[in-house]
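A single protein chain has been removed from this complex, and every other one stays in its place.
Presenting chain A:
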């Protein structure tokens, strides 16, 4: 709790410093800023709660130790960035689940990422856009008060800069549309689904994206008609999503890097040519020896009491159980 509060305070400090003592801070965006501060608190708190469970804590330590070990940098300097790109950026594992899901998730992911990259620094007062001359059309983009680029607002680049959130909304609507369709049609998705966990995040993203696009529509086509109402709906949906993020389905965004740590932890043993741990009965490889030891440690932490069983492959466990049933329970089974 204290650490989570410290992270939130750090963010507030960064906002004050980054907006040059609040000179560049846009007070109209205060609800968004408050939501991001709460997000920092919620994510830190939930993350700490998560990694304090025995299984996650062991994996967290092993993953971190491997990812930032000198051994890893020396032997395979490209493995961390490569795995981060394939697992977290391009999410290739989703392609193995379904190509359609991969495309939809990529659209949603990059759309959200683009929106976050634009809006978070804006709400913190880190980005400012100022006219370079009174006559226009030159504009300057400043980060923390320093000019980083100048562009013409009437150029294609200028158009893209001012419509970045519209582009993000189109990507998000495409992805969310597919997932909503899947949640109503695909038995794999509908089995055991829950409204709060599975539908609510999709509906929240859809509301944000649609109201965001409607704001642009109102500005261009309706001369601002309904703008204030739309702005309130948009703000409420964004604030809700940010507050919900640490506690619902969106928490997987924070959890997913564990896949990289886990993979590096296994990859290190394989790269070093260590022998794989073999099943005590059939001799088939189970996994890397450090991984099996880590799992046995987790089982001992949890007082499961049968960690020795992890030395057998799943098939041998079933065969041995069948053999014991044959021998001790129902001899007629033969």
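The rule is simple: contacts are C-beta pairs under 8 Å (C-beta built on N, C-alpha and C of every residue); 3 or more make two chains touch, one makes a residue touch a chain; residues count from 1.
By our rule, contacts and distances are computed from a predicted model.
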| item | value |
| --- | --- |
| The complex's invisible chain, by UniProt name, from "Iron(III) transport system ATP-binding protein", "PadR family transcriptional regulator", "4Fe-4S dicluster domain-containing protein" or "Permease component (DppB)" | "4Fe-4S dicluster domain-containing protein" |
| Residues of chain A in contact with the chain not shown | 50, 53, 55-56, 58-60, 93-94, 96-97, 187-188, 190-192, 249, 252, 255-256, 258-259, 262, 275-287, 289, 291-292, 295, 298-299, 302, 304-306, 308-326, 328-330, 332-334 |
